[in-house]
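Take a look at chain A:
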Amino acid sequence: MTNEALKIKMEGLLPGAAFEEGTAWLTLQTVPEEFKAFATQLRSDPDLLFDYLFCLTAVDWKTHFTVVYHFSSTVYRHTLVVKVKLDKNDPAIDTVSELWRTAEFHEREAYDLMGISFTGHPDMRRLFMTADHVGYPLRKDYEDPVNMIKL
Partner candidate 1 sequence: MISLESLNRALQHWLQSTLGDPWAYLVMCVLVGLAAITLFAVLGLALVYMERKVAALMQIRMGPNRVGPKGIFQTSADTLKLVMKEGLTPDGADKFLFNFAPFLVMIAAMLVLAPIAFARNFQIWDLNIGVLYVAAVSSIAVIGILMAGWSSNNKYSLLGAMRSAAQIVSYELSAGLAILSIVVLAGSLRISDIIASQADGWWIIKGHVPALIAFVIFLIAVTAETNRAPFDLAEAESELTAGFHTEYSGMKFALFFLAEYINIFIGCAIGATLFFGGWMPFHIGHWEAFNRVMDYIPSSLWFLGKTLFLIFLIMWFRWTFPRLRVDQLLNLEWKYLLPISMINLLFITLMAILGWHL
Partner candidate 2 sequence: MLEEIGTNDQGDMIINIGPQHPSTHGVLHLVITLNGETVKKVEPHLGYIHRSIEKMCESLNYRQFIYVTSRMDYLSSHINNHACALCVEQGLQLEIPSRAQVIRVLLDELTRIASHQLWWGALAMDLGAFTPFFYAFREREMINEIMEETCGARLTMNYIVPGGLMMDVHPDFQRKVKAFLVQFRSKIHEYDELVTGNVIFQSRTKGVGILSKEDAISYGCTGPTGRGSGVSCDIRKLYPYEIYQQLQFDEVLEQGGDSFARYKVRIGEMIQSMNIIEQLIDNIPEGDFQAKTKAVLKLPKGDFYSRVETARGELGVYIISEGGTTPYRIKFRSPGFSNLSALDHMSRGGKIGDLMATMGTLDLVIPDIDR
């Protein structure tokens, strides 16, 4: 599916979505409440079949967080980027680990480094840091005077 066709399809699926302009891949923004149902559709809709989640990451925008999902389909070879805006103080979103198994690790990574909690994740623990670590290293306001060397 081309980006245009994908965009029309997406407008049908998610009427409130905002699209970003000037990106190579169709990029849309949504809210966490609508995301889970939307993701399920992406995975199962026979015209879409986004079966390959190749990147999942989170960005700290100081005022809020976004979780960025890069979906691709191994059948149709189209790509979609979904950005979900999360609250600064309580960043939480539904897990997609049962739809894409790879999300299990990627979500743990995002939890560990960004502090985003994925509700419904089977094993929400820190992945890289020790269990008693305080703070989330990839956040912009993270300070660690011992391990971070400022040049």
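The definition used in the following text is that a residue touches a chain if its C-beta (ideal position, glycine included) is under 8 Å from a C-beta of that chain, and two chains touch if they have at least 3 such contacts; residues count from 1.
The candidates came about this way: all candidates are chains of the complex that A comes from, given by their letters.
Because the structure is predicted, anything quoted here is derived from the model rather than measured.
For chain A, the touching partner in this complex, chosen from 1 or 2, is 2. Here chain A touches candidate 2 in the complex through residues 22-25, 27, 51-55, 57, 59-60, 68, 70, 74, 77, 81, 100-102, 104-106, 109, 113, 127-130, 137-138, 148, 151, going by the rule given at the top.
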